[in-house]
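With one protein chain held back, the other chains of the complex are shown just where they sit.
Each chain carries a letter (A and B) given by its place in the written order, and its residues are counted from 1.
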Amino acid sequence: MLTAGLVMIVAIAAAIFAATTRNIVHAIFALAISLGAIALAFLILKSPFVAAMEVLIYIGGISVAMVFAVMLSSVGKSAPSEGMTRRLGAGFAAIAFFAGVAAVLIGADLDGLPVPETSAEAWSVQQIGRDLLDRFNVVFELLSVVLLLAILGAVTIASRNDGHDEASSGNAGAGLGARMPDEMRPGDSAASVNPASPASAAPSASDASRSEEARA
Amino acid sequence: MMLTGWLLFSLALFSIGLYAVLARRNLIAILIGIELMLNGASVNFLAFNAYLSKDPAVGQIAVLFVIGLAAAEAAIALSIILAVYRSRNAIDVAGLDELKG
Partner (left out) sequence: MNPDTLALASVVAPLVGFFLGLVVFRKHHAVAMGVVLMSGAVSLVSTALLLFGGPAEPHVVGARWFTIGDVAIDFGLLLDGRTRIMGAVVALITMCIQVYSLGYMKHDPGRGRFFAFLALFEWAMLTFVFAANLLQTFIFWELVGLASFFLIGFWYQKPSAVAAAKKAFLMTRIGDVGLFVGLIFLFQSTGTLDIQSIGAIFDPEGLPPAIAPDRIEWIAALLFIGVIGKSAQFPLHTWLPDAMEGPTPVSALLHSATMVAAGVFLVARFHGLFLDAPTTAQIMLAVATFTALLASTMAMVAKDMKRVLAFSSISQLGFMLIGLAAGSLFAGFFHLTTHAFFKALLFLCAGAYIHHYGTNDMIAMGRAGARSMRITTIGLVVGGAALAGIPPLAGFFSKEQILGALHGPGATVFKVAALAAAFLTAYYSFRMIFLLTRPNDASAAEPDEPAYAQHAGDSGHGSDDHGDAEPWVFRFPILLLVVGSVGAGFLGDRIGALLGIEHIHHPTFVEMAPAIAVALAGVVLAWLEFGRSGARQAGFVSRMPALRTFFERRWYIDEIYERVFVRAAVAIAKLCYGTERDGFDAGADMVADGTARVGATVARGHNGRLQWYVGGAIVVTAALAFYLGRLS
């Protein structure tokens, strides 16, 4: 009971921090903490296998990928700040949503419902594996196809490279050194290309080499 | 009490994620919000699974699927963010309105 409360408080606090902080790297770390707390919550909810997957995929995969993305694009601190109106509007929407659903939840009085008896075997990882490859086989296979397509798509999108990208990537390299203004607008980038800027701080080796090829 | 508590917890996570999606201008922050919402939904699944399910494997499998889909979504979203950043040197969603009517 107490553990559960602690876990919830940690998870929610970390989540609020992740959702509000301006520093995007801090936000990702806060998200990781929140996800860890949620994994603990899964454990409390008698699902150790799911908790393990949560840690492996979310913290180990997605969060790290986000950190990579931030590092590659170097926008961690350059994100523009949000206006007060925008934050108030979104906060109002979120709170209203919370209040509305919470009212329904509390009004529903779910705690009075009887907890069905279940065997220990039903909770076992074996049972999950059996169901996954038996009852939910089709969904499982579909998910695998989705993942495959996602990988292909991600590779395609991230590696697309045409003339415009060429100029932009060169510009991106320049941007690191030049610390572009926060209120940068699309379309201005082409105008502010500075060919004299060194490409040494290019975000990746490949980008740098491509930029150099372009210059040569 | 406990089931309602877990549900309120999941709802809070979801609402925080919603706030992030609506308020933030940074694409990665929005992605963080989406992950929070998905986790809120996962907690919701497992809470019902723990307290009311006769067949607890089903809820866990559902959450596993959610995690898998979240991974795919994150991969795509991050690659899109990178592409957007490369093409316009910023990841501010306020500028991404070329498709407006």
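Following the convention adopted for this analysis, contacts are C-beta pairs under 8 Å (C-beta built on N, C-alpha and C of every residue); 3 or more make two chains touch, one makes a residue touch a chain.
Since the model is a prediction, treat every value here as computed from it, not as a measurement.
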Touch with the omitted chain, as defined above, among A:Leu56, A:Val104, A:Leu133 or A:Leu149: A:Val104
Chain not shown: contacting residue from B:Leu3, B:Leu18, B:Ala41 or B:Ala62: B:Leu18
Contacting the left-out chain in the complete assembly, out of B:Leu52, B:Ile76 or B:Val93: B:Val93
Those residues of subunit A which, in the complete complex, touch the missing chain: 90, 93, 97, 100, 104
Residue ranges of subunit B at the interface with the undisplayed chain: 18, 21-23, 30, 93-94, 96-101
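Keep this in mind: only the chains that are shown with their structure count from here on.
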Rounded Å distance, subunit A centre to subunit B centre (Cα mean): 8
Complex interface listing, subunit A residues touching subunit B: 1, 4, 8, 11-12, 15-16, 18-20, 24, 27-28, 31, 34-35, 38, 41-42, 45-47, 49-50, 53-54, 57-58, 61-62, 65-66, 68-70, 72-73, 75, 78-80, 82, 86-87, 89-91, 93-95, 97-98, 101-102, 105-106, 110-111, 113, 115-116, 118, 122-123, 127-128, 130-132, 136, 139, 143, 146-147, 149-151, 153-155, 157-158, 160, 164-165, 168-169, 171-172, 175, 180, 184-187, 189
Partner subunit A, residues of subunit B touching it in the complex: 1-9, 11-20, 22-26, 28-29, 31-33, 35-36, 39, 42-43, 46-47, 49-61, 63-65, 67-76, 78-83, 85-92, 94-96
